[in-house]
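Pasting in a structure now, in structure tokens, and then I'll have a few things to ask.
Removed: one protein chain of the complex. Kept in place: all other protein chains.
Note that the chains are named A and B in the order they appear, and that numbering of residues resets to 1 at the start of each chain.
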């Protein structure tokens, strides 16, 4: 067994100089999907397969594309029933298939740098690597709170359903541990009638807040109450997963009539879309008033593999991006509140054709808009290059929202920020080389992109 | 105060060698929006804010996106009422926000190279820079005609409404000054019923030409007469701002019936679109006959910010690109006249997804088509790189129209051509490095792209 070779070894010199200065800045993670219970309980993470393979849709989608069965990766199995070693072996057998993907880079960083695995992963070393990880997990120094501190995380936001009691966040606060972990208000289950259980959720909202949600006015008041409850736990932002973007502003009688039918679960699909479109504009108005930053993640067609959806549920790696028309889709919302400088709306796309055509011109005009970093499939070194290439000249740097890792894989957070910072350095070096930036300018911009802009965009200064 | 550092300092060596040979070629500006009255009157340009800030939508859109109010930039104010120093200070406060944008490069060139401002612009130097510019403007050597000569402009085309009396062009000709400034025929106000005052304009056209425009035949004859009047002042081209491209060829009785309703202003939106689509094909036929080069600027969704439109009018920085289907949209026009080698039609897009997918294949097939340079948001160093990358292999270089600066900011013309020539050099150096072009070939192509192709595409040899 050879010791793992260094990866991402040496950037070209001009990029390396830029990178050096930002490589060790604290991590701001203003949007992601880590589980707050990890830090509430501070228990050891589970076995290697459950840590690295089973929950990572980037990873198991690739294995599935190569002919592996999801069952053999522990997907859909009862927690105790999975053979961690067998799953890990299956993964290791396909290690080469990840060459060139960001998953490979994130995992190498996790394995070799974070965990300190002393050998290159390969089909032959699968068991040894597995057992090394298992041992590492038992060390108290590798518990969630200790890692949070050693990763240099300044602030991390989780994403929480609007109906969450935020008990884990309260437990963290009560524990005396000082890591800054804040919730994010995610009300899709209340706003989008296309989601399962919508009508029931409207009633649950009433019970939870003690506000009568059988009227639309009560519904708005209850939403405001939940936003307030999130802010009381440190939240500065909301987040919305919008499959198809079509905001609306309906007359009061129309939206009230739709709400009545929503309560009874009798909206047609097009009525449901109108209701949801209107509610996004209501949320933007509330954001202008209460100062919560609003995030829109738009354009993922969910669960396109009907067979897998039926057998295993959603999030099985078959979510595929769709084109997005941002101008038409945001028109009602922006007409209503887009000129209000109190509103901060951060946009995320999976449709790169909209970068230069719509998003950069829009965030370079509207005072309320900022452009989020490359999302999901595009959070990669080439994806970052395409992003800067297509947005900066029209949007400028100050209309960008810095970086967020958007991950549920906690151990990969340092790797993801490292990759972003390398991407920033490579981009700025290219700008310098073609005469577009002076060295002093690009050093300042690098610091903004690696750290400051995220704080500013998400109003995390407080 | 430090002296401004050189910007765009040294291109990589292979690119620098290509650039050197074309950097000082005369400027051909075959399409733009300069005001011919500048050269007719040859008065001093007004104060610094009115020169650089208030008329530049690239610039004030960015300031608006950062939270400044348009009122504070002098937008919508009576000319004498604006405090030039205050506006300039506001702009200087946000100077950093333009880093990475072409606006920054154009303004640095204007300030440091053209005007000779001796200090770096910054919030602290705003007043000093402002006053330096104000002083510079009073020097007779910086009047429009003198600058035209010192910039090395060989030919400059303005863009003039079809109903313009072209008095400024006549005044220039009568003055004895020999700068070649020619008009361009822009008939949108006569062709597109969606534009304000359309019906009234049809009658004005009759009055102006002495041709009865109450019949469609008279309308066509009057249009031909205006084209002739433009050609008599040196015009070689027409220009069309087409929000949604859908050309048509309607039977005579249908277009006549639509024209009758256009005269009364009673066309529905879809009828108006059909009328406009037909008229574009009529224009192409007239171009084939009278030899005027036809330009189509397609796909800008105008004034998407309703609130600003209502308060300040159009052109407030909220024009956002839309997708364009060139194959369907041009079908009627090309079927009618696209194989006629006398027609020269230059296409401009803001939808980069159409570069490789439609435009390059189309201009590499139709004898009538040429592809215009990157337009508006894409007239930038990265935009130029994307353009060459996606069009050259399918279109070749000879089906391109060279460069045009499309600006209303006269002082930025040298900067814009300088940037294009740097983009050309960087592109050709990349082609050489990967073995796609020999050095001698790329030198010839550089000359074509910087100078000759614009003359050829716009038939300016005469």
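We take it that a contact is a pair of C-beta atoms (placed from the backbone, for glycine too) under 8 Å apart; a residue touches a chain by one contact, two chains touch by 3 or more.
From a predicted model like this one, the values you see are computed outputs, not experimental measurements.
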item: Chain not shown: contacting residue from A:248, A:378 or A:416; value: A:378
item: Touch criterion as defined above, residue of B:53, B:363 or B:419 at the omitted chain; value: B:363
item: Option from B:290, B:389 or B:452 whose C-beta touches the chain left out; value: B:389
item: Absent-chain interface as seen on subunit A, which is shown; value: 5, 7-12, 61-62, 64-67, 96-102, 105, 301, 304-308, 317-323, 350-353, 377-378, 380-383, 385-386, 422, 426
item: Touch residues of subunit B, complete complex, unshown partner; value: 325, 327, 331, 334-335, 338-339, 341, 353, 356-358, 360-367, 369, 389-390, 392-394, 396-399, 431, 433-438, 441, 444-445
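Convention: only the chains that are shown with their structure count from here on.
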item: Inter-centroid spacing, subunit B versus subunit A (mean Cα positions, whole Å); value: 41
